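Each chain you see keeps its place in the complex, though not every chain is here.
First chain written, first letter: the chains are A and B, and each begins at residue 1.
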Amino acid sequence: ADEDEDTGGRVFAPPSVRRLARELDVELETVSGSGPSGRITEGDVRAAAEGEEETEAES
Amino acid sequence: MVVGDIATGTQVLVIGAGPGGYVAAIRAAQQGLDTTLVEKDAYGGTCLNYGCIPSKAFITSANLAHEAGHAEEMGIHADPVVDMSQLRDWKDGVVDQLTGGVEKLCKANGVNLVEGTARFKDENAVRIAHGGEGQGSETIEFEQCIIATGSRPIQIPGFDFADEQVWSSRDALASDTVPERLVVVGGGYIGMELSTTFAKLGADVTVVEMLDDILPGYEADVARVVKQRAKDLGIDMNFGEAASGWTEEGEGILVTTETEDGEESEYRADKVLVAVGRSPVSDTMEIENAGLEADDRGFLEVNDFRQTSVENIYAVGDVVADTPMLAHVASKEGIVAAEHIAGEPVAFDSQAVPAAVFTDPEIGTVGMTEEEAEEAGFEPVVGQMPFRASGRALTTNHADGFVRIVADDPSGFVLGAQIVGPEASELVAEVAFAIEMGATLEDVASTIHTHPTLAEAVMEAAENALGQAIHTLNR
């Protein structure tokens, strides 16, 4: 599907990764996945969380 | 015995012990919360007592007897007779075992069990009315409440479940006789499951459906497989007719229907089963006292954590708006509510809800159809595997139906499946899991599937979508 189309809230990340995202306060929609076809992995979420922290620390 | 009004307190109060409520209560207790579960009727709710479980028990026996009686092709010569009161007793035994199990599991996890009807006093207390006379009442104060009061069958004008000739699904599943002639009003999943069952048990079954097909909500080619089989079983299906009333006639009854144009038809029967849907039970608890309001159909609206408009009051299961009225949805919602109260990072974030219909053959669906995928902005690619090309299906002599898998192109993400055929209810599990995992067609296609199994058909459907099926031609 086209990247920019709104596909009804479907996210492509395993349940455990989705839970981790909530735990770490990461918006899945803002994470770009490194898995097959862009699937979001645990590592992607952790990296996003750390990135967030860094940005916060800088400001 | 408790007389007079005494007040006790609990952290979490759960109202209703169906698959929504008892699961919520057990999970809340597992999270270390002081939990109380109130039930006015029977542990296990509709599902264990009058729904999923008894219907599936009847279906098993009806299937076995019918199959054995129609397997000459496989060399089996038998003339099975079903003793309906024995079947009923066996079914009751299964139900008792499971409801007893629920009670034990609640206790073992430390849930306080209270029998009675809960009614809100305010947003932090309910009054419990006990069943027996002179039992007095009890007030329970709570920090959080989970409403899991479920649903009841819809009655239609002219058909009163109090009359012994008029059956709800619950009455049908409590019966210890097979009516000679049964009219079933409603061709939805409950109506079709019971039509098939009673037809196999020997009843002369007539289905009357207002719409123009059975199993509304399912795609036409899925419903068609079940409809054809129902026809073969001698079930007479009539569409575009609404049941308008019934009268006694001789030993039996006469059921009247009407088309939109006012054309009337009459069907002779011994019982009429009304299975036109279920409505939420939100009127037993005086929710207005807690500041809650149901929508015009009686459902409660909730957020992702199953909180109602009153923050400390949650709702799960059939009483909730917008999610399918299914036992496994109720249980999942119960878990989400309980864990959210406990502060866990949960949400009702399931990507797809599988559903099964235990007709002959079974239906199992999950996620999007091709059409729904298109509407959602995907570019769907579809793969199909007919069971007549499946070695396992042929060796079980059940080769009608197919597995269809829907995915996004070119990402390959699995979006849905429609399965009709043997064990469809089980096969859908793998696809549901694939959807939750964010798996692709290739993931499914390149996983080794045991031979000979029906699950191979899921793999083959994925291969077919990729244009590289082995056991069916690729388009």
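Here is the rule we use: a contact is a pair of C-beta atoms (placed from the backbone, for glycine too) under 8 Å apart; a residue touches a chain by one contact, two chains touch by 3 or more.
For clarity, every value in this text was computed on a predicted model and none was experimentally measured.
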item: Copies of each displayed chain within the entire complex, written as a formula; value: A x1, B x2
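As a working rule, only the chains that are shown with their structure count from here on.
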item: Chain A and chain B, separation of their C-alpha mean positions in angstrom; value: 34
item: Touching residues on chain B, where the partner in the complex is chain A; value: 345-347, 349, 351, 376-379, 408-409, 411-413, 415, 436-438, 440, 442-443
item: Footprint of chain B on chain A - complex, ascending; value: 1-2, 5-8, 10-15, 18-19, 22-23, 35-40
